[in-house]
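Selected chains from the complex are presented in situ; the others are not included.
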Amino acid sequence: MVSFASDYIAGAHPKVLQRLVETNHENLSGYGTDEYCASAARKIKKACGLGDDADVFFISGGTQTNQVVISTMLKDYEGVICADTGHINAHEAGAIEYFGVKALPLKGTAGKITAVAVDEYCRTFYGDDNHEHMVFPGMVYISLPTEYGTIYSKKELTDLYEVCHKHDMALFIDGARLAYGLQSKSSDLTLKDVAALCDVFYIGGTKCGALCGEAVVFTKGNCPKHFVNLIKKRGALLAKGRLMGVQFDALFTDGLYEEIGRYAIDMAERLKKIFADKGYRFFLDSPTNQQFVILDNSKLKELEKKVSFGFWEKYSDTETVVRFATSWSTTEEDLKFLESLL
Amino acid sequence: MVSFASDYIAGAHPKVLQRLVETNHENLSGYGTDEYCASAARKIKKACGLGDDADVFFISGGTQTNQVVISTMLKDYEGVICADTGHINAHEAGAIEYFGVKALPLKGTAGKITAVAVDEYCRTFYGDDNHEHMVFPGMVYISLPTEYGTIYSKKELTDLYEVCHKHDMALFIDGARLAYGLQSKSSDLTLKDVAALCDVFYIGGTKCGALCGEAVVFTKGNCPKHFVNLIKKRGALLAKGRLMGVQFDALFTDGLYEEIGRYAIDMAERLKKIFADKGYRFFLDSPTNQQFVILDNSKLKELEKKVSFGFWEKYSDTETVVRFATSWSTTEEDLKFLESLL
């Protein structure tokens, strides 16, 4: 069935798959010590404009990456500030709490939080005489793009980064869909900007063309000691680390990662126009590959027989917000078919 | 370089890879809800002789599978009995303890533990007036084959299963290399036997022909409630569950899993004969794909320039135990080359 259900409905981008096929018979060492992981790490560091004190590791999925990064970077007395709608707070089944960490949610706007709100939270915290009995804010987590497809401007990110350092916190960017955030026509951020404006982030593979895998980037010599051991302890160390090394090596060869992002954004813009031209309303103005459309429930029922999409939330008694996502695998035919149904 | 370093040096078995390529463009739902996961589960249940009350789930790696199974099946007051050399006790960086579970190690023999030793442990435990202040034995964990390549006979497994039930414990079999255990010429166990003689086990993919993935099998309606949520909470739920579904579907089509095991065992037998014929001694008599050879340190230094293998442990001041592993990717040429070096 034609599907806009998510950006992980298909396998790997053909060029990524091709590299897996080409390297399949090579004998490689395990646990991320192979040459493809090394090569991918080098290419990522270069693309990020980072030097030798940066470190790159590959972890198979996003929730796990969040767990590993947050639980290894925070100090024992710290928790993590995030938007109330942030993935770690809302849709990871309590994964960070399972690792002992408290989420400190702030009310977000279209999935975003502001430097001002973070600053106020911290000032209130340190101004409270009882704060020694409370969870210290030790990190700010943002997703870029957010769960609502929205993005941060360079100014907003710079402000967040500064407020983090003002209060001795790390800034962690969940880049599960980073390819789409960077290629958004509304974005003034480059990959180098992102790398320069945070302490740690990850470049999503699963939702941006890989079969699985996220590349964690510690930007400034701040990788936790014995990090491979910590990954193993958390169950997240794949024996065939090559699976991710080869894929990320392909994604960061000849601009494939950018190409994937650009293509999906282009498809999303066209999808957006199709809906807009037909008079549909949007739940919010998303500049990335996830588009949130308000559908009459009757129209929804009719559509879902023909195409796949995601249910987001109830909008009113007669309307529902649904999500249409594009990716490298979205085709012109998919869009035409969708248009024919509206 | 020619390598016997492990059974995870190459990518996927060609037939497995081929299925990934063939299905790459299909639009599938996420998180293990796709048709390939369902098909693989059906085929596995059938191969195991299990009925509708059995459940099959796919998890990306072995340590993680052990963590997930053990932490979800044990009650709060229980720990897990295992061999002191068992993977969960020795080589998983404290992964189950990270999830709050205490390992209760018994001294093993060539990696194995006996029903008699388990029984004695439990009788001593319950005979101790202070046992309410101790960790209750709630599960027995064995690896099959063990970390030393040894296997359990049907009689031994039956005895273990019975003693588990006598003391109200689950029996959990770590089958990371199950394909080799079942195809060993010394084995009198079938996959159906294994499924019938334990409460939960996993069929290893990573070390038996897949890029990644282990198939957890709950044999008797004993799958923990909301298990997908529990997997997610532990960071172990892949968005593209298809990656494992497709691979296991291939492994359980036309007897591929057996074929992979049989081939590697055949190669291991030939490798064993090569060493024996040249007068080398073995650390122990392994009937599976891992062979532990005692090498003079001078010979070791010479060999390691030409082929890869694993270091196991110091044997004496002048000798070392090393491991040679075979797999689907071991070739006749590999063996001939090795023979030429001995």
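All chains are identified by letter, namely A and B, in their written order; residue positions are counted from 1 within each chain.
What we mean here is this: a contact is a pair of C-beta atoms (placed from the backbone, for glycine too) under 8 Å apart; a residue touches a chain by one contact, two chains touch by 3 or more.
Model, not experiment: these values are computed from the prediction.
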Number of identical chains in the entire complex, 2 depicted: 4
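The working rule: only the chains that are shown with their structure count from here on.
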Centroid spacing, where centroids are CA-atom means, of chain A and chain B in whole angstrom: 33
Chain A partner contacts - residues on chain B that touch it in the complex: 1-3, 5-6, 8-12, 14, 17, 20-21, 23-30, 60-64, 67-68, 92-95, 98, 206-207, 211-212, 229-230, 232-240, 242-243, 308, 329
